[in-house]
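Presented below is the structure to which this report refers.
A single protein chain has been omitted from the complex, and every remaining protein chain is retained in its original position.
Chain nomenclature is as follows: A and B, assigned in order of appearance, with residue numbering initiated at 1 for each chain independently.
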Amino acid sequence: MSSSHDKPVDPNQVVLWSDDYEGHDVISTRTFGFWMYILSDGMLFATLFAAYGVLSYSHSYYTGPTPAQFVAPWYTFIQTMALFLSVLAYGFSMASLKTGSKAGVINGIIASMVLGIVFVGLDIHDVLRMLSIGVTPEVSGGLSAFYALTQVHAAHIFVGLIWMLVMLYQILRKGFTEDVVGRLISLRMFWQFQAVMWVFIYVFVYLWGYMS
Amino acid sequence: MSHGHSNPIEHPEVQMASRGSYLTGFIIASLLMLAATILVSGQVLAPFPLLLTIMGCAGLAAIAQIYFLLHIDISEHNIWNTVALVMFIPLFVITIGLTWWMFSQLYLRTMPMIPGMPGMH
Partner (left out) sequence: MLVNVPGPWSPFLGRLALSEIPYTNPILAPLFVVIVLAGIALVAAITYYGKWGYLWKEWFTTVDHKKLGVMYIILGLVMLFRGFIDGLMMRTQQMLAVGPGDNGMKAMGAIHGYLTPFHFGQIYSAHGLIMILLAATPLLVGIMNIIVPLQIGARDMAYPYLNALGLWITAAAVFLIMISLFIGDFSHNGWFGYAPIFELAYSPGVGVDYWIWTLELVALGTTLGSINFLATVVKMRAPGMTWSRLPIFTWSAVSANIIALTSFPCLQVALALVGADRYLGTHFFTAGFGGNLMLYTNLFWLWGHPEVYFVILPAFGMISEIIPAFSEKPIFGYTAMVLATFAIAGVSWIVWLHHFFTMGMGPYVSTEFSIATMLVGIPTGVKVFNWAATMYKGRLTFSAAMLWAIGALFLLLIGGLTGMMLSIPAVNYMVHNSVFVVAHFHMMLLCIVYAVFGAVIFWFPKVFGFKLHEAWGKIMFWLFSAGTFLVFFPMFMLGFMGETRRLDWPFDPHWAVWFDVQEIGIVVYVLSVLAFLWMIYVSIRDRAHHRVGADAWGTSRSLEWLTDSPVPFYNYAMVPHINARDEAAWRREHGFSESRPDHFAAIHMPNNTGVAVYIGALTFVIGFGLTWRIWWLTVAALILTVLIMIYRSGKGDPGYVISAEEMEKLDRESRQNMSDGQQHLPKGGGYTGGTVTAYSAEASDQRPQGTPPGNSRPLS
């Protein structure tokens, strides 16, 4: 397809200007861009995992406690279920969006928020427990990495909850405009991705930490 | 900044949501996490096979979520998201994998051998 001396062009047939170009798809442009942001966020987690991998040898915990000594797998499993149910609730909310049912969407988001708050609450409770028994990030590099990975994820969940609150407000105020729908889809991807990240954190930080 | 669709609800990315799909993803991921937790807290396997097993659980759960929840497939509406993810996955592997290899080699050469020290390699 070079701009070279190819076949002669009929001036009557050539199309130089686009008459019927409707413009780009606004919603999918938004969601694609947001997905790229989510992937860069995944890279952030990958880097934290790399740091955690280096700092989870036995000498990384210096003389302090190791995860085997303070992780409670079944407690964290309940956290896992809270998060997965929250993601499911939001998914159902998006399914209600297909028919434009405001009530369905709002109820789904509220359920998702409640479960998300349960997750964050369980996390805070766990952190307070750990802090009270001297498991703090200042004790060792290993614990610093443990806290970084788990709490960065929790911070993402917290931001997601605020976002859900804002979306509830926007749905009530503006209805399902192009921008609002685009944001709801972006939030779905964000929320579901946090669940994927949690799978890896749960298995490699909590469970494997408990094992070693 | 032109626009096309009249009703945003009819956009393909809205219409591709599916209760069944989300429920399937939820069930698969939950069961895998349950299995991993049972195996770890019950300590039924030796450490290394146990590690491999829960790694497998994590991998499968992630794949299930990526397919059922995030709609990562090669349909026309999702292809670019899929392309982007496929581009990132090797980078995740490289970041974590090469770092791990680098440091395990370093420790091998620079750490004194203490009896009973569990190694990652």
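Everything that follows uses one rule, which is that contacts are C-beta pairs under 8 Å (C-beta built on N, C-alpha and C of every residue); 3 or more make two chains touch, one makes a residue touch a chain.
What you see is a predicted model; the values in this text were computed from it and never measured.
A.B. asks: Who touches the missing chain here, A:Met81, A:Val118 or A:Ala148?
C.D. replies: Only one of A:Met81, A:Val118 or A:Ala148 touches the chain omitted from view, namely A:Ala148.
A.B. asks: Extract the touching residues of subunit A with respect to the undisplayed chain.
C.D. replies: Interface with the chain not displayed, on the subunit A side: 1-5, 8-9, 11, 14-19, 21, 23-25, 28-29, 32-33, 36-37, 39-41, 43-44, 47-48, 50-51, 54-55, 59-62, 64, 137-145, 147-148, 162, 166, 169-170, 173-174, 177, 179, 183.
A.B. asks: By the contact criterion defined above, which parts of subunit B meet the unshown chain? Give residue numbers in ascending order.
C.D. replies: Residue positions of subunit B that touch the missing chain: 1-3, 80, 87-88, 91, 94-95, 98-99, 101-103, 105-106, 108-110.
The rule we apply is simple: only the chains that are shown with their structure count from here on.
A.B. asks: Can you check the complex and tell me which residues of subunit B touch subunit A?
C.D. replies: Where subunit B meets subunit A, its residues are 1-5, 8-9, 11-15, 17-19, 21-23, 26, 29-30, 33-34, 36-37, 40-41, 47, 50-51, 54-55, 57-58, 61-62, 65-66, 69-70, 77, 80-81, 84-85, 88, 91-92, 95-96, 99-100, 103, 107, 111, 117-120.
A.B. asks: What does subunit A use to touch subunit B in their complex?
C.D. replies: 21-28, 31-32, 35-36, 39, 42-43, 46-47, 49-50, 53-54, 57-59, 73-74, 77, 80-81, 84-85, 87-88, 91-92, 94-95, 97-100, 176-178, 180-182, 185, 188-189, 192-193, 195-196, 199-200, 202-204, 207-208, 210-212
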